[in-house]
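What you see is the complex with one protein chain gone and the rest in place.
Chain IDs A and B follow the sequence of writing; residue 1 opens each chain.
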Amino acid sequence: MNASTRQFFWEMSGRSTQVDRRRSLRMSFGVAGSGVFSLAAIAILTAQNDFGYVSYVSDGGLRPGTAFGVLVMIVPFVLFALQALRTGTAARERRLAALSLAGATRSDLRRLALLEGTRAAVRGALASGPVYIALWVVLGPGMPMGSKILPTPGIAVVLGWIGLVVVLGAAGGLLAQQATHPATVSPLGLTRRRSRPLTLIGSIAPIASLVFTLVIFLFVHADSFFAFLLLPLGAITFVVTAGPWLVLLIGKLAARQGGLLTMLAARRLLADVRTPGRIVGVMAAVGVVFGIVSVMLANVTSEYSADSRQFYLAGMGAVTLAAVLAAVVATSALVVGATEQILDNARSTAVFVALAASPDIVSRIVRRQMLLAALPPTLIGALAGWGFYGYVIGVQYGWPLVLLTFPLAIGIAVLAATLAALIATQSVRPAILSTSGPENLRTV
Amino acid sequence: MATGDAILALLLPGPKHGYDLKRAHDEWFSGLRPLAFGQVYSTLSRLQRDELIQVAQTETADGPERTIYELTPTGRAQAQGWLAEPVDPNGPGGAPADELIRKTLAAYRLNSDPSGVVARQRAVHLRAMRALEPERGAPENLGSSVTRDHRRQHLDADLRWLELTGERIRNAGPAEGAVHLMNDASPPKEQEHG
């Protein structure tokens, strides 16, 4: 590839439609979010013992746990970035098809995707530094003594930032390149995207990670560093990889229902189980947190003295906030995916409205689709978290208290999932309205 | 007698002598085969015999004697009738192409409702096409289907041409120098708009 071709590709990767710009912006946002949490984890781990920090940061024994918790928050942001990568596919594929018609080879197209992904990821990673500083100003110096959360960024944070730009940039490019794969780009337009069926790896991964998690749980001593690191890792892998299967199951069950709207919602869900599947993991984790926190709340308020109560409550508050943040990011990813599905099937929506329905009915179908995707995993997570932690507490402190927290756990989970679904539906409404007009009846 | 009708139409704007008629014919219908002088004079004498045209005057300005012809009332009525009456697509071999083209172009040149001519022709063609539909439930045999297909496709080709011509006429606007002559043309069967 000579210099002028390289120049051309560089220009092509930057020049783009609004859809493309939105995609790379979203991807940058996801990368920046995960970058900020990575930097926060580095800062916490390398923080000097100092007055003024909350005990979770200043106490050397608690610090690794806090850092790990912060690191887990990377997951929803990474999922969001991945989701963003897969958006605008219809428009992007048309562009790729046009390029291919003009003589671009497959490897040219992949190179283009690589450049595009790298660009967005580097931009996001670069932004994570200033964003961390801004957050630190608010949550560090801006907080009263004893409540400071984010440590002063030192040399480790700067080095980490540079490392993130390199690592995330490379990963973003490779993932973007990977994402062009499922679309078969032909010069004569595109063979219709078919939803990719779940692969063998897709079916082995959740089982393997579940077995792995159970083995660690049962056979490795719970206090060892290994268990501490690997147990959550295995659990997260399990939840994320099992997501699509859960969606598949929910979809199949709901599709068998007689009601038209539920059936349509289920079929739409089944048309692409991967997109909501990724989100299911996050929602389940959020549910687990809600389940545990409800039990803990009751336990802490009834058993501990005011001093230690405050310590626990602060921690729980932070975790709940993190869970809510994760739910918001997951919901945004859900919105991005659903918008994509609606825009991709513009004619289908237009036809549906033209034939028999009002845009409102499409909205209702999407709402149900969102609920089907969000509610079961959150509920299952809440049940699991409540059951697990409730057992631990119940054995120690007695059962009535644990049983009392059941409605709380379920209530919070239902509320959070329903809220997420409603927000998501409201956000895709413009897409529904824009695709329901008769001008979409004839677009191929 | 396609040439006869065309010459009657050419005389609608006013009297002409033989050479003028040939020139006007070749100009109006420039895409068609030019009219031979022999054909002009034989047609003129036949039209005169049938009392559709008459001699207006004889010129002997310089050179040979030139006879100028004009339409008789019958001839005028026939010319206007010819313009108003669509070509019959049901004859053997379908609608004669020259006739379709001459009639349409003449209507355009004379500014005598060319869009109406196209519209009426369209209706006649569509009706002919409709008449080709087999009786419901009637047994189909290869022979009749093949014949019907042939006729249908030719009618379809004519209809497409009519559509295109209608568009061209609409976009071209009124013909230059045309005089509106058709104040008493037979009323069209179909309504027209626009």
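Everything that follows uses one rule, which is that a residue touches a chain if its C-beta (ideal position, glycine included) is under 8 Å from a C-beta of that chain, and two chains touch if they have at least 3 such contacts.
Basically, contacts and distances are computed from a predicted model.
A single chain of the complex does not appear, and UniProt lists its protein name as "ABC transporter ATP-binding protein", one of "ABC transporter ATP-binding protein", "2-oxoglutarate ferredoxin oxidoreductase subunit alpha", "Aldehyde dehydrogenase" or "Integral membrane protein". Within the full complex, the residue among A:A67, A:L150, A:A205 or A:L264 touching the omitted chain is A:L264. The chain that is not drawn here is touched, among residues A:P232, A:P359 or A:G394, by A:P359. For the options A:L233, A:L297 or A:V351, the residue in contact with the chain missing from this view is A:V351. Residue B:A119 is the one among B:V40, B:L83, B:A106 or B:A119 that touches the chain not shown. Residue-level contact of chain A with the missing chain is found at 192, 258-260, 263-264, 267-268, 271, 345, 347-348, 351-361, 437-439, 441-442, 444. Residues of chain B in touch with the missing chain: 115-116, 118-119, 122-123, 125-127, 129-130, 132-133, 152, 155-156, 159-160, 163, 166-167, 170, 190-194.
Note that in this section only the chains that are shown with their structure count from here on.
Put simply, the C-alpha centre of chain A and that of chain B have 75 angstrom between them.
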